[in-house]
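Below you'll find the structure, written out as structure tokens, and then a few comments.
Note that one protein chain of the assembly has been removed; the remaining protein chains are unaltered in position.
Note that the chains are named A and B in the order they appear, and that numbering of residues resets to 1 at the start of each chain.
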Amino acid sequence: MRRSLSLALILLIAAGVVPAPAQDRARTKEVVVGLGAEPRTLIGVTIVDWTTNNMLEHMYDRLLDRDAKTLKPKPMLATGWKVINDTTWEFTLRRGVKFHNGEPFTAESVKATYEYMANPATKSHYWSASYWKPVTAVQVVDDATVRFVTEKPYPSLLDHASLTNFLVLPAKALREPGGVEKLQQNPVGTGPFKFVEWKRDERLVLERNPDYWQGPADASRVTFRFIPEFSARMAALLSGEIDIMKDVPPQAVEAIDKSGRAKVRSTVSSRINYLALVNLKPGPMQDVRVRRAMNHAVNVDELIAQVLKGRATRMCGPMAPTNVDFAPVECYKHDPARAQALFKEAGVDPTKLALTLDTPSGRYPLDKDVSQAIAAQLQRLGIKVNVVVNEWGTHLDKIKNRNTGDLFFLGWGPALYGQGTMDPLFRGDQTYSSYGNNKALEDKLARATTLVDAKARAAAYAELQKMVHDEAPWVFLWQQHDLYGVASQVEWSPRADEKVWMYEARVVAR
Amino acid sequence: MRAYVLSRLGQTVLVVALSLTAVFGLVRLSGDPVLFFMPMDIQAKDVNEFRQRLGFNDPLLVQYGRFVGGALRGDFGQSLRYRQSALGLVIERLPATLLLASTAVLLTLVVAVPLGVISAVRRNTAVDHAATVATVLGQAVPGFWLGLMLIYLFSVQLRWLPTGGRGGLAHLVMPSIVLAAFFAARVARLTRSAVLESLGEDYVLTARAKGLAETRVIAKHTLRNSAVPIVTLAGLEIGQLLGGAVITETVFAWPGLGRLTVQALLNRDFPVVLAAVFVISTTYTLINLAVDLLYGWLDPRVRLRA
Partner (left out) sequence: MTFKAWLGLGVLLAVVVAALGAPWLVPADPVTSDFGSMLKPPGSAAHPLGTDQLGRDLLARVIYGARLALFIGTCTVAVTAVAGGLLGLVAGFVEGWPSTALMRIADVQLSFPFILLAMTINVIVGLGLRNIILSLSAAGWVVYARVVRGEVLTVKERDYVQAAAALGAGRARLLFRHVLPNVAPSIIVVASLQFSQFIVAEAAISFLGFGVQPPTPAWGNMLAESRDYLYVAWWLAAFPGAALALTALGVNLLGDWLRDSLDPKLRV
């Protein structure tokens, strides 16, 4: 008994040491980021998952980058691009870039990455119609020139090349026998940080790549710690265990700002939130007048001011200014009288209207609180709204099976280009759409997605946004504001594309 | 004895097989597993292709056959979410949970048993009353609430202890206290009543009559006899301790089996759910077997029969 006791004690002590406090990290230039989930894989172009890719981007580079402010594509591993013809794009590649294992970056790396992704054994999410399947071949012209050939005009190619949808992998390491497994265990990219270790469910540790082609990062070491509970994440920030946390609820902003250890930094996100008015199944929402009435009945500004404490930016149509294809439309005004009139015109008595609103819980900022507040607002017109809170998986199932109520709450993003938002959401045959059966709209959508010319594309999407606005398939809500808690020894500004990008962080001793 | 152990092991295999079958059937009722880990902007036909490739379009019986075939070879398939061996993921988490659970048990033995003995011996004194209040509260206060309050006090306000995660001894303090609280309260109460009961037995009275010192009476005669119900309860409760670990691990971001299981359930990562069920029910039934054997050793009157 005594021996087992002492053994247990030794085990306990051997279990590790307390992590370095914040001051030590400032000295050694370490940054600890608290995230809600761990990466699902460490190899690029395999799994579509924003959190995963956010971490992967620190190790890998893309062909193109996006400007942090304008969100327009700009050079990265590719120094330039041009359209050869409607179905061929050519990229000029940067010379002298090396992978972490010493392998040079060339056109062959781009081709090998494409081939890995297209291999059925990879089961890559990116090998699908909305991503890279439209690309039929990647051709090596010379070491520094590569061509993408598509089956039909595919203007979104540029959007994909500038997102995390094409993280370039090393060709030689990938093509070795067992190379894929090795790269999964020990990822190799050209990015600003190198892989150190991944303790599942605990942390991912990266160290600075001193030879990074854009110059070394300021942070010598970046640790991503996985803390699923918001309250635990916040406690960790306030106690100095982590330096950056994502998704601070608006109500907690003051507490963090007053703590003296961290400040809240916020940015307008490209992620949008909306209330779908389902017309894909019989019900009052099939009448466009009712849908417009709903837009006049819900007081979006009040929701933003009261529930979200101002931490959202109102959106009047289906796209926000962070979307490259955005065009402004006029807002529906909060106007109960107008709403009443529209209901009357449609022959609907709001006091006899009983609606069901499906909402997820904890997926978007204050989602279920917003849903309950919308119900309370509609109640003022006598509309009875039953709010049903779903677990995330059930919510998705309900939308997919068209089993939701007449209303459901959903977010979409990062919504950075027109096709990625309009195509999946306004065509009746799409998994997560709530609105469809509009032939004119679908035809125009199909045409817009093939326009390579920038002007024609802008005009097409502007027309589409006006159409969607008038059709009122949603109560257009807002762009989320992403709120981050940032410790005082770290200088870092959040970005609209939700990327926690530690290459841009500076660690300063205070 | 050997026959007994063998037959119990046989029963364990049966129970584990049955529970895997039940969970296999149940999880398939809970919804589409594929949609969940696919990007939202993916088109319906691509989703279906994935479902086909992963075998989710096959008849349920075929899928079950495939599952049984794999499970017999110790292969629970790949995690849908992480693309890694499901069993591997689960086994990786086991040490963290065992460390947490054994610390909680240790804490219980070191605190609750002495507390129970003292309050039995000093029955109806202030010590006894204080202990009673503590145990009654310990059973009534929900663990997750206690956890939140402790974090608020010791991590955020006082900054003495880390909020969560795994690391050194300091990381273990709050999670093991929260996990142990309910368990320790039950054990302390049971110890008290078991000791009280045996204090009234003839052999104790005899021992006292012989003039043995009171500490010796308690140490030698009472404790050994009270051990049987305590060990039984401990055995029964250890399974619930694994359940408590689910909540404790979530509150304290402890990278253990419980949290993995909850996440797998939420994410419909069926291979991981099944691998976790396998590991949990095997561990649990084996612990119960160990408890039964211990039981026989503590109380020779108990004969183990196959």
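Here is the rule we use: a residue touches a chain if its C-beta (ideal position, glycine included) is under 8 Å from a C-beta of that chain, and two chains touch if they have at least 3 such contacts.
These numbers come from a predicted model, not from an experiment.
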{"item": "Option touching the unshown chain, where B:33, B:143, B:162 or B:271 are the choices", "value": "B:143"}
{"item": "Identified contact with the non-displayed chain, of B:47, B:71 or B:265", "value": "B:265"}
{"item": "Of B:4, B:36, B:56 or B:152, the one touching the omitted chain in the full complex", "value": "B:152"}
{"item": "Absent-chain interface as seen on chain B, which is shown", "value": "11, 14-16, 18-19, 22-23, 26-27, 29-30, 132, 136-137, 139-145, 148-149, 152, 156, 229, 232-233, 239-244, 246-247, 250, 258, 261-262, 265-266, 273, 277, 280-281, 284-285"}
{"item": "Residues of chain A in contact with the chain not shown", "value": "229-231, 234-235, 238, 249, 251-252, 254-255, 302, 306-307, 361-362, 366, 368-369, 372-373, 375-376, 387-391, 394"}
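Everything below uses one rule, namely that only the chains that are shown with their structure count from here on.
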{"item": "Distance from the mean Cα position of chain B to that of chain A, given in whole angstrom", "value": "37"}
{"item": "Touch list for chain A against partner chain B, complex", "value": "5, 8, 11-13, 15-19, 40-41, 46-49, 120, 123, 125, 128-131, 133, 184, 199-203, 225-229, 231-232, 235-236, 238-241, 391-394, 396-397, 400, 412, 420, 423-424, 429-432"}
{"item": "Interface residues, chain B side, partner chain A - complex", "value": "30-32, 35-47, 49-50, 53-54, 81-83, 89, 92-93, 99, 102-103, 106, 148, 151-152, 155-156, 159, 162-172, 250-253, 255, 259-260, 263, 266-268"}
